[in-house]
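Below: the structure, in structure tokens.
Note that one protein chain of the assembly has been removed; the remaining protein chains are unaltered in position.
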Amino acid sequence: MSRMVDPNLTPEDAALLIQEFGLDQPIWMQYLYYLKNFFTGHFGFSFHYGQPVVQIIGDRLPNTIMLFTTSIILSALVGIFLGKIASWNKGKKMDTSLTLGALVTHTLFLPWLALILIWVFAYKMGWFPITGMISDEVWIDPEIGLWTKGLDILHHMVLPLATLFLIHFGSYLLIMRSSMLDTLKEDYILTGRAKGLPEKVIRNHHAAPNAALPVVTSVGLSLAFSINGGALTETVFTWPGIGRELVFSVSHNDYPLAQASFLLIAIVVLLSNLVVDILYAYLDPRIRY
Amino acid sequence: MTTADTGIELSERLQWMNRLIEGWSIYKKNLLGKIGIILLVLFALMALCSFIPPLLDPMYQPMAGVDPEISTATGPSTRHWLGTDFMGRDILSQLLTGARIAFMVGVSAAFMSVFLGTAIGMIAGYVGKFMDTLLMRLADMIMVMPALLVLLMLAALFGQLSIWFIVFFIALFRWPGVSRVIRAQTLSLKHRPFIEAAKVAGASNLRIIFRHIMPNVLPLSFLYMTFQVTSAIIIEAALAFLGFGDPGTVSWGMMLQWVWKTGHMFRAPYWLLPPGICISLITLSFYMLGRAMDEVLDPRLRKEGETD
Partner (left out) sequence: MALLVVDNLSVGYQGQKGYLQALEGISFSLEAGKSLGFVGESGCGKTTLGMAVMRLMPSNGFIRNGRIIFDGEDLLEKTDEEMRRIRWQKIAMIFQSAMNALNPVHRVCNQIVEAIVTHSPLIDKKEAYEQVRDLFQLVGLPENRIRDYPHQYSGGMKQRAIIAMALACNPQLIIADEPTTALDVIVQDQILDEIKNIQTELNISVIYISHDISIVADVCHHIGVMYAGQLVEYGAREEVFNNPMHPYTRALLSSYPTLTGEKSHLMPIPGEAPNLINPPSGCRFSDRCAEARETCRRNHSVWLELAPTHKVLCHQCGKNCGQ
């Protein structure tokens, strides 16, 4: 195991690392140490920050959740809404342009899109800040209230949110669109028409709730992919979240921090999957009862 | 070989050829598919041309070539059609090399993951029971993991990653998606008469899987290969962008990393734009290819009137 340590470390650091992680001990012992540390919440000290790892990732977690959750909810809702509209107008201009738009945006390379957005809207237009979650002056000043601080954070959040949103809404749109087209062929839609219901009611009240179910499933399936995107976005925008921390710690060989960040991300992914499953069960009565 | 076996094989082969011909004629009608193929051919040409510039002049070497007269980022000129990067290296030759790397990474990783996924999917679907549950649980666990981040952790452990290591691990993460679909297909094929006939003729399980099920499942595998190529290219590009790619290869992601890390992203659009456009376009074209193939394979998707 000690052979796997990065050869770029200085001998002292390497020795420290080996000792801290018990890398010179037999494998099974190392595993026991690992488990003990893990369950006692002893994640060690960050090499780089010199602070307990738990503290650092505790700080970062809310920021990631804020950005990540908002982006997923926003792209899912807008994707569902636009996909619905695209299916109603199948074959017409609205549909072709929405579908094409979805296709193009969701194949864009995320970090590149992020850079382009920064270049155009932050650098050239100056509408948004280039990096970070909150301006230093605003953060430090004790006299500025929570409301202003919140607004400032939102101001910083626009571009990263836009990036994540643009990349993700396309696939939800496409799935909703084809799901609606399938749902509209179902027997209960014919019943609705026979009942004399107006088209709008049929589409919104009867078709859409059924058509949205596969989209929810798809959100769950693509969570791993979304987290990748989240980490990339945080890195480019220097948004102080766990994804960025992971990338940062890996490039600085900060093993304790890297390990903890990774673990936390894995937990976030698992929990999100759980949330999506629960949401699906709530939306589909066939599962609930 | 029993007569039942040969008979089945012959009719299957004829079926296959028929379907190939029919498939092509449907594919041709699809606009997206045509655009996709055209773009891919362009990229393939780019990849092939990547060998040309260094032969013309050593200064066009993507990694090591340095223009004796230029040592900073400059805009497009007659000598350097896309300009130079911060070290004076030619951007166009980097772009062309990137195309080559993209194909290499994409196709290899896709091929490996589809190979694995198809084999595992067929076995799980056909054998069923314990093996099936075991394999699918494994697939589930792998599918939930964010590939990029795991690769990051591996980069932390091993230091620099070589390109083939990256390709191999991408394949390792992407096979579950393929295997699920192939398994479903296998399950539906399992009970068809021609399989029953083969069993009666005394064919062993392995033979049935590879001689009879596989040819019917391959078109689906090919379809998924196109999707796998795109995700492989993106993962490699993202990894390179973050600085964890193979330092010896010039991929588009690597190019973006250089623009970003050297702070040129606002000053050098000729450097920032091409690699990103290329990654996005190649992803788009493989996706279009996949969609068109999907229409060929799934008759329900074909845009033929509203006959019900």
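Order of writing sets the labels: A and B. Residues in every chain begin at 1.
As a convention for this text, a contact is a pair of C-beta atoms (placed from the backbone, for glycine too) under 8 Å apart; a residue touches a chain by one contact, two chains touch by 3 or more.
Quick caveat: nothing in here was measured; it's all calculated off a predicted structure.
J.: Which residue from A:Leu197, A:Leu221 or A:Leu263 sits in contact with the chain not drawn here?
T.: A:Leu197
J.: Given the contact definition stated above, which residue among A:Asn210, A:Thr235 or A:Ser249 touches the chain not shown here?
T.: A:Asn210
J.: Which positions on chain A touch the chain that was left off?
T.: 186-188, 190-198, 201, 206, 209-210, 283-286, 289
By our rule, only the chains that are shown with their structure count from here on.
J.: Counting in whole Å, what is the centre-to-centre distance of chain A and chain B, each centre being its mean C-alpha position?
T.: Each chain's C-alpha centroid was found; their separation is 24 Å.
J.: Going by the contact rule at the top, pick out the chain B residues touching chain A in the complex.
T.: Checking each residue of chain B against chain A gives 143-150, 152-153, 155-159, 230, 234-235, 237-238, 241-244, 256, 259-260, 265-266, 269, 272, 275-276, 279-280, 283-284, 287-288, 308.
J.: Inside the complex, what are the residues of chain A that reach chain B?
T.: 4, 6-8, 103-104, 107-113, 115-116, 118-119, 123, 185, 221, 223-225, 227-228, 231-232, 235-236, 243, 246-247, 249-251, 253, 255, 258-259, 262, 265-266, 269-270, 273
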